[in-house]
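My questions will all concern the structure given below.
Certain chains of the assembly are absent from this excerpt, and the rest are unmoved.
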Amino acid sequence: MTVQQAPVALTAKELTSDQEVRWCPGCGDYAIIKAVRSALAEIGTPRDRTVFVSGIGCAARFPYYMATYGFHTIHGRAPAIATGLKLANPELDIWVVTGDGDCLSIGGNHTLHVLRRNVDVNVLLFNNAIYGLTKGQYSPTSRVGTKSPSTPMGSIDNPVSAVEFALGCGARFVARSVDTLQKHLPVVMKRAHAHKGASFVEIFQNCIVYNDGAFAHFTDREIAADTQVFVEHGKPLLFGKDNDKGIRLNTSTLKLEVVKVGENGVTVGDILVHDETNKVLATLLAQMQPPSFPVALGVLYAEEGLDYTTAVYAQVAAAKSKKKAVPMAELLRSGHTWRVGV
Amino acid sequence: MSAVSAELPRHIDRRELESVVIRFAGDSGDGVQITGSQFTDTTALAGNDLATFPDFPAEIRAPAGTTFGVSAFQINFGARSIATAGDAPDVLVAFNPAALKVNLSDIHPGGLIVLDTGTFSARNLEKAGYATNPLEDGTLTKYRTLKIDISKLTLEAVKEMGVSSKEGLRCKNFWTLGLVYWLYGRSRQSTIDWLQRRFASRPEIANANIAALNAGHAFAETAEMPGEISSYVVPPAPLEPGVYRNITGTDAMAWGLLAGTQLAGIKLVFCSYPITPASSLLHALANLKQYDIVTFQAEDEIAAACSAIGASYGGALGITSSSGPGVALKGEAIGLAISTELPLIVVNAQRAGPSTGMPTKTEQSDLYQAVFGRNADSPVAVLAARSPADCFEVGIEAVRIATKYMTPVIVLTDGYIVNAAEPWRIPDMGAYEPFPVQFRTDPEGFHPFLRDPETLARPWVKPGTPEMMHRIGGIEKSFSSGHISYDPENHQKMTDVRAAKIDGIANDIPLQTVEDGTEGGALAVVGWGSTYGPISRAVGNLRAEGEDVSHVHLRHIWPLPRNLGDLLGKFDRVLVPEMNSGQLVTLLRAQYLLPAEGLNQISGKPFKISTIEAAIREQLEK
């Protein structure tokens, strides 16, 4: 936002539209919308300055359920539409809601460019590793071997890692959370919103109908403590039930390893401290996968930088101060003209 | 060998000429386009009417001396109104053998050819594909020729000017221009002024070029010029009084769109992806940022269309542009704008296809795509500009329709129109009625698919407007609530109302008039777009001979003017010349069940007047 306004008082209920929600009962999207509403209530941007732009998919139904402005567009193109909207009015708070197919299959190119341009919009990727709306085909984030109507013998494509991709695109804010983490999610969203420039948030979302339990190996409550690490800037990367496991960098192999504090002489001082401004660290964290590693959640990377529309309007202002915007009638007469008759 | 030799038929008639067609041709590096545009400016100042046709090579910078590297610029100017760049040049200025090779067949016998003999080296002849030297093997006997070692004379003229010999040789186009100026009695002053402005930071270059210009002029005037040739006179044309300028289709469109958004009182957001020949519009608007214009080079055509739609959703006017293959990519997004009823302008600078086709060549073959080229029942408004200057009016009209009817408008131009220039009587901006957009701000009884009873347009609401929060999308929505609806009757109603809205535009555009001729008769020649020039001239010529033929030219391709069917019904025959395989003719036949016939040329080149004249005669004899 270029204009800072005092936050207004808002409740989750005021952010809820009158439309009947049409996700399957038990869908992770319910949890996410709850978290978004609570984050937005805390952020306090007036509802009339908030816009949700989405593509197509189950996730993309999101805007209908928010009592803000909303645009449910076409498959994969939400980042481009959001860019145009931001160009027209940089003062809007724009959220892009997208699914793994929408964002990384058909929409991969627009995701790349909205991120590298650093357009000040917040991209929320609901990753359920499946095409929900079209009834269950595998997606670019589905693990190899996913059986689906289009891959009855199992998928063979290597999945893309959403956050590694975002980092490779030049994203300056990359974060990750899980649909069920109702405390963590709003925090991440507030950070994304506060970041000036494009923010990219991957949310692991359970599709109960077509890909139930796709992330259970690190989201199940019983094992979560050992399979998730919450990264926080300036804090050591510790995790585990007893918070005694940690991530250490093996400087000779340049690879991460999981160690236990107190074992083999490992102290907390040996544990990597998270630095969200270090892109290489973010890449290393992004690559961690169970079972060898916990999944890194939180803000993996955040780097300040000029956002796109600010730069665009700075040029418009510069143009105005350099060349006078003479009235149309005068513009038409600029350059060579000549008079006939009269 | 002396620097010049002339072989001219004796006893040349020194009469005043009514019009002349000159083509400059040379290597891409020879400055042909600059030469042409300088000649154009000077000619306009002299009061002639004129039309031009720049013809770029397909390659960026083909190896020097090759035929595929030849660039050309044709100008037709006259003491009467000029409608086309001319069928066949009266004068060809060929800067090298390749330029001669490529262009010779277009010159009619007796035409004048000005040649730089200094470039007719064995190597250059070979590159041009000449087995023997055309200067010597009789190739040119049918023509009048001026064979001058321009290269050598230019170098001599600039040798004191402090430029390198490479830079010096680059002045030869101005040497030649000086000579041509003399032939047509032109003043050098505006070109001298231009050179001084252009090379303000490198005065030695300006001076060298001016020296060359003067030397060429002096050469023609002095004894070294063959005695038989003197200056022709092309008197000023009887143009409507007013202030004139030259304008390309690109600049006219840029200004028209800007003027339109000013009349509408909204911001212009232009989103495009480069493609020949559409890119120049992006370039032109990128230079107008002082008007609060935002220009955006998107990652591809889909993003360009979508960001324009996003901008329109945001309350600006989103405009996108491309050529055929790029517009093909925008089809799905245009459907979204149709379904959500957002204003959007899509400018298509048509080029020869299919697929990549011939990007630098012109064609009119995207009418089907504009009118029919989307999934589902998805009508939009379609406009076509007839000439470079007409782009200004069409640009304004597109903005008016898009914002008043909340609809995409497709604007068709083509490779010829965007690059060519013509003199334009600058309109009085005060004469344009503003059409300010009324954004809806009143929440009382609001839903986003309410409709204006007259235009059937839905209300336009800027996100950011208090208490007007709403959601729109590409799924079918209820006529009565604006919410998603899968109701069968509602879908019928919405499909009908979308069609009726576009159809209703026909009540808000001028009735079709006859451009030249009568409201009925033996033959109507119906055109659209850039065939305007050759059709109007052909019809004019034949009417002057007393033939019963009239010219009807469409600006509004969809919806068609209300009276068009009746009007055409008053003619015995209808002929539709198009630079495609017959697309408008399909529309007219389907709409009016008229036995309209096509005259179709798909060669990447504008029609010749003579081609249309012949077709008219044939029709009249039927």
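Residue numbering begins at 1 within each chain, and the chains themselves are lettered A and B in the order written.
Just so we're on the same page, contacts are C-beta pairs under 8 Å (C-beta built on N, C-alpha and C of every residue); 3 or more make two chains touch, one makes a residue touch a chain.
Predicted model, so just to flag it, every value in this text is computed and none were measured.
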Copies present in the complete complex, per labelled chain: A x2, B x2
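Here is the rule we go by: only the chains that are shown with their structure count from here on.
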Interchain centroid distance [CA atoms averaged], chain A/chain B, Å: 45
Chain A-touching residues of chain B, taken from the complex the two chains share: 41, 44-45, 47, 190, 236, 239-246, 255, 258-259, 262, 267, 269, 271, 289-294, 296, 298-300, 302-303, 306-316, 318, 332-333, 335-336, 340, 425-430, 462-475, 483-484
Chain B-touching residues of chain A, taken from the complex the two chains share: 17, 19, 46-49, 51, 53, 56, 63-64, 66-74, 77, 80-89, 91-92, 109-110, 112-113, 312, 315-316, 319-320, 322-325, 327-329, 331-333, 335-342
